[in-house]
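What follows is a structure written as structure tokens; I'll ask about it next.
Note that one protein chain of the assembly has been removed; the remaining protein chains are unaltered in position.
Chain nomenclature is as follows: A and B, assigned in order of appearance, with residue numbering initiated at 1 for each chain independently.
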Amino acid sequence: MTDEFVIVTQALSKSYGHSEAVRALDLSVGRGRITAFLGRNGAGKSTTIKMLLGMIRPTSGSGTVLGNVINDSKESVALRRRVAYVAEDKPLYGYMTVEQIVRFARSFYADWRIDSEKQLLRDCELPLRRKVKSLSKGMRTKLALLLAFARRPDLIILDEPSEGLDPVATEYLLQSLVARASEGSSVFFSSHQISEVERVADHVCILEKGALLMDASLDSLRESYRRIDLVFPALPAEREFRISGVQRIQTSGRQMSVFASNNADEVIERAHGLSVVSVNVTPIGLRDIFLETVKENERALV
Amino acid sequence: MALFFKLAPTSGQPLYLQLMQQIRHGAETGALLDGDQLPGIRTLAEELIVSPNTVAKAYSELEHEGLLELRQGSGAFICVKRRTQSLTDRVQASRRKLRDLIDQLREAGLLDEEIRRAFEAELTHPVLAVKKR
Partner (left out) sequence: MLWYKAWLETRARFLTCFATVVIFCTVFVDHALHVVCAESLSCSAGLWDPARQAEVYRLLFINQQFLVFMWILSVVLLGMGGIVREGAIGTAAPTLALPVSRARLQGVRVGMGVLQAIALAVFALAFSRFCLDPRGPANIDETGRLLHPAVSGRWNGLFRDVDPDFIVDSR
């Protein structure tokens, strides 16, 4: 049975005392896609991921990963066998050598690929006999990622994978990620590196204060988000442009800048109707989309 | 066979469309000839470091248009049919028109940067252009 989604949650929540880390999250991550999970620090991304893997028990709500219910401990073990996960802190056993930890990890997963393992060990130049605790941070990160990429799992979940990696290593990471995706693994990763996300992601989810603010394909964002800079002989009222899709309007002198998530054409039509002198339309990058989405959420909450 | 594709993730245009354009451009200028093989989806995705879905979508759309032929197991091959050939001729003709237009705008006193921005502004609204027509 092929499900359309590899991850589905229903009203997934986690509270610590009075603070809600994750609030009624309805997440759905599509199969065969590379989905990026964006959010500020403390937005609840890591908590969500840990709940999906059965490492944290949800306060309420439910979810399935690859068809396995996350609340059930037996199914949770089964799903962890089919998922490759690298936590944010890239945990390893310091007292083991590189060789030992690779052997250790290998023993748990049927989808392990020895040829990939050897290739990755070579490419990353990891010394087999050295103890993990005496590796540099970059080496440790590469090793932690290797333990996931030497497999062919149905789903790969990465929490801030490129943290601590130099640009060359980051390129290698993204390349490996894309390679696994080409072979059929679905990828779900959280990242602060917007530029990386813009290159490889098919889909973007934005989490803020435990709630999902956006769940859209990157292509649709690229096609609809526009910044429209207008110059008028006499500045019209802002409300003329407060139509659906317009998120923010800034004015200065005779200039008006409109930040629109869609409906840019209507904005331009209105502008022409108000005798605009100059119209300049530019696309909006993911970074600005993210910042604006989060800020708008804060404005709405106030 | 190496063709240098460069995708710009922040240009406001979906990456698969950019890739399609660049492949088409390659066919028009003759960098890609009838029968040439493009890299496989995985290979190209790894080379460009983009999602394989991007490459897959570009290839599949171009197959719809008739420019590419996807042969199971062998890969993607360029198919410059007579229809596409006339497209190439049209593009060549438009390039000449554009050259004249740009010369005119330059004479009118516009800087190249201004001309470029004006084009981009108009281009990001193909829908609007359709409406106007």
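FYI, contacts are C-beta pairs under 8 Å (C-beta built on N, C-alpha and C of every residue); 3 or more make two chains touch, one makes a residue touch a chain.
Everything quoted here is computed from the prediction, not taken from an experiment.
Undergrad: Need the list of shown chains touched by the one chain that isn't shown.
TA: Per the touch rule above, the missing chain touches A.
Undergrad: Which listed residue, A:18, A:74 or A:239, touches the chain dropped from view?
TA: A:74
Undergrad: If the hidden chain were put back, which residues of subunit A would touch it?
TA: Touching the chain left out of view, subunit A contributes residues 53, 55, 73-74, 77-78, 80-81, 85, 87, 89, 91-96, 100, 103-104, 107-109, 144, 147.
Convention: only the chains that are shown with their structure count from here on.
Undergrad: Based only on mean CA positions, could you tell me how far subunit A sits from subunit B in angstrom?
TA: Each chain's C-alpha centroid was found; their separation is 29 Å.
Undergrad: Can you name the residues of subunit A that touch subunit B in the complex?
TA: Residues 32-34, 171, 174-175, 178-179, 181-183, 195, 198-202, 218-219, 222-223, 225-226, 264-265, 268-269, 279-286.
Undergrad: Mind pulling up the subunit B residues that touch subunit A in the complex?
TA: 7, 9-16, 41-42, 45-46, 49-54, 117, 120-121, 124-125, 127-128, 131
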